[in-house]
Every structure is written in C-alpha cells, then in structure tokens.
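Yeah, one chain of the complex is gone here, protein chain that is, but the others are all in their spots.
Think of it as A and B in the order they're written, each chain with its own count starting at 1.
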Amino acid sequence: MKKVLPFIKTIKLGDVLIIFMLMGLIIFIINKSWNTPIGQYLKIEKNNEPPKIISLNQIKEEKIAGLLGDSNISIVDGKARFSKAPCTKKYCIHQGWINKVNQTIVCLPNQITISITDGSESYDSVNY
Amino acid sequence: MIFRNLIFFLIIFLCGCGQKDRVYQYKDYIFGTIIDIKIYGETENKSKQITNLIFDDFQRLHNYLHPWEKSLISDMNHAISTGKSFTIDDAEIIRVLKENTELSQKTDNFFNPAMGKLIALWGFHEDNIKQSIPSSSVIKDFVTNMPLMEDLTITNNTVSSKNKKFQLDLGGYAKGYALDRAKIILQNNNIKNALVNIGGNIIAIGMRGDRNWIVGIQHPRKPSAIASINLLPGWSIGTSGDYQRYFMMNEKRYSHLINPISGFPSANSQSTTILIPPSKNSGVLSDVYSKPLFIAPTEMKIEIAKKLNIKYFMIIQNDEKILISNEMNKVIKWIDLKDEKGITVY
Partner (left out) sequence: MVVRVMTPLTIKTTTEDHFIAKLAAIAIVLSIIEFFLPSPIPGVKPGIANIIILYTLVKFNLQTAVWVSLIRVFVSSILVGSLMAPTFFLSLFGAISSLIFLFIFQKLPKKYFSVISLGIIAAFGHILGQFFIARIWIIPHDSIFNLLPLFLISSLIFGVLSGFITNTLLEHKTNRLPN
C-alpha cells in the first residue's frame, strides 16, 4: 500500500469537496431508483405503434414481430425478459429479467422495447 | 464564486428529496358501490385519517338515503305509500328533497327520482337484479299516474304526497351528493390534492403533483377505456350507461335507466358522459345531468344539453355512433375509437 502515500499527498481540500458532492449526487439518484415499486404490467412497444400492455401476473410467452423478425418475451412470476431475439449481439437477452417500474430493455436492431409499468400511467381512475 | 455556485447547486438537489410525492389509495364498498380515493402530497397518516372520515360519512349517507334497504328514505317511502305523512328532523335531508325537486323540474322530469316503484317493478331494487319484464298493463297504469317530485309536498319538516305510487329513489343523485360531501371534508381538512371515485362518478381536487388527474372513460361494451381526459381541479365527471345495471332477455338489453314517458328502459344510448365545472353542487350535477341526456329521445338530447348549460358532453348511441360537444371533442383523448367517421360534433 505504499502507493497510498503519494496519493494522499496529492489530494487537496477542494478535491475532497468535489468527491463528496458527486457521491451525494449518486446516492440521491440511487435512492430515487430503489424506491421504485414492483410493477404489475409489461408495456411492449414497437416503433410507431401504440404500446401493448399486458399483465405480469401470468405465465406467458409472447411473440412480437419486429423489424428483423420475431422476438420472444417470457413472462413468469411477475418478471419479464427477452428469451429469443433475431438480433446479432443479443444484448437484450443478456439484460436478464426486469420487474421494477420503469425498468426497460431495448432491442435496437429489432426495434422492440419492453418496460415495466404500474398500469396507472394512462389514467388515475376510471369513470363508468 | 464557484464554491457558492456549487453549494447552491447541492442545496437545490437536496431539496428535491420530498417524501410527499406519493399517492395513497384507499378502497371501500359502501352504498352498494365501490369507492376509490386517491390522495396526493400528504403523509400516510393524514391520508388514512381523512379517508376514514369520508368513508364514515358515506356510511351515514347509506343509512339515510338507501333506496331499498332500511333507511330514512325507505321509511319515508313506506309512510307515503300508506297515505301517511312523515316527519324529517334533519335539515340536510329536507334540502336534499328540495334539490331533487328542483333538478327534476329543470330536466323536464327526465331525471325523475319519484318513480322508484317503477324501477323496482323492473327488478332493479335488489343487489341481484331480478330479471323480469313487468306486464304492459302494469307499466301503462304506472305511466298514466306517473309520480313526479312535484307530487311531494314539503311543509317545514313534514313530507307527504297524494300520489301513493310516489317512491323516492336517489340512485341517480346520491353518488353525486357523496362526491360533494367528500369535497367538503377534504377542504375542511386542508387536503389540496385528491381524486375521489364513487361508483364511477369522479371529482378531482387539485392536481396530481405537477400534472392533472387523468380519468379513463369506460367503453360501454369492453372492459377497458374508450378514452381518457384530464380532469382539471374541481371538475367532476359522470356517466350513465346501460352496462352498469341491466339484464338481457331474448337478446334484448334492459337497463335501469327508465324513460318516465314510456315506462320502459331507454334504449337509444349505450352511455352518456358529462363534465361539470367546479361549483357547490358540481358533484350532484355530474350524477344527475347525465340521466336526461341518456333517457331523452335522440332528437331532444342536444336541446336538453343546451338548456341545462352542459358544455362538455359525449353520447355514445346504440348504433355506436358518437355525439360529442365541440368543447368535449377538444379535450378528449381517444384510446379505443372504432370509427372516426362515427363522430358528430356539435
């Protein structure tokens, strides 16, 4: 740990201030993200089409046709993920499961996005 | 100088950490209907406390106004049906009776709370609707002696009626009245932002944070919304529909919205929706005024809307064509519109 000494010699008061400020910012943002509730619905979006909203409370394999081909979306246990995709890099599949409101996985090549929503984004209450 | 800017920046950030941007939601089943209250920008304790006040008040109203269960009003109805007079020691109820008389006059009796007996004949006075069609002679007899609110005589705190068929059914009024009550309770307790939904009738208090409360309008034939609308602070929305209380017989639909002229359920509309701007009894109006728009013959609907000064209305007719006012058309956001050409704007 001999490298620590020159480091401590270099660092100054202002540096510490900036480091703490940035850490404060990070904690603030993390706090905001962690306080997001678990969602009830999955929103599936294709370019230029109105979103399809389906419930997460089911076991389902949803096939969505995109630009390159069909993407498979698995819904199990309140979570969702891409299980199959026609893109080359398969980033979307590697993102794994999502279940918290606002969590999103995008498959850019196939132009399909899935995100978790609590369903209330369209309206707060229904008049009947 | 940069220090100051940085610290200023940091303080702004920290102030953004509010605990009060949550919405607390409570549901209950009172008055034969689901009540859904959302409160924004208050602590959980206060939200719960005030909501309980509102639920308690509704329970009280249920005990006073229920059309067929044991209540003050059903006692009154019973007395009248035996030709007796009835004393009401509650000034609030007397006011309610007078308001109902006034409103039925204004709507040319298309809103007629005095014909509870007819509604009961059609089987709608039970939680589980009795599916029967009364005989035409019974209906004709009723229509000939159609009881109206003007048949009710109110002298100080005694009520009576010469028409023994008179039976008060506040089903088309009570939800709106409860909305106005909720509004007062929220105001008195300094709650500035809330959304109260009583059996589909909704009033918006304030806003939901930095946006308006948004309300979905039920599709008359699907379990989803046909449109949504921003409900501005203080505004109420009410809908009468043939999909709420009805029964099917021989593939024909019979809803609880009876036309007092024919004695039969009105069948020219699937639903009518109105928006009422803030006023003391806007809740009541949002409930009551949707009835004449639903029940009246098609050719009279627009005229009635004008007469009642309803600027925001939408009527989904039986053939799925939509009549909509110009103002309503400007603010409505369609979610599930089948045919753009089926809309007529007034």
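Methods note: a contact is a pair of C-beta atoms (placed from the backbone, for glycine too) under 8 Å apart; a residue touches a chain by one contact, two chains touch by 3 or more.
Note that the structure is predicted; figures quoted are calculated from it, not measured.
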What does the interface between subunit A and the hidden chain look like in terms of residue numbers? 6-7, 10-15, 17-19, 22-23, 25-26, 29-30, 33, 89, 91, 102-104, 106, 108, 113, 115
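We adopt the following convention: only the chains that are shown with their structure count from here on.
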Per the C-alpha centroid definition, the whole-Å distance linking subunit A and subunit B comes out as 40
Under the stated contact criterion, what part of subunit B meets subunit A in this complex? 6, 10, 13-14, 16-17, 36, 38, 195, 197, 199-202, 208, 213-218, 225, 228, 237-239, 241, 243-244, 273, 335
Of subunit A, residues touching subunit B in the complex: 17-18, 21, 24-25, 28, 31, 122-128
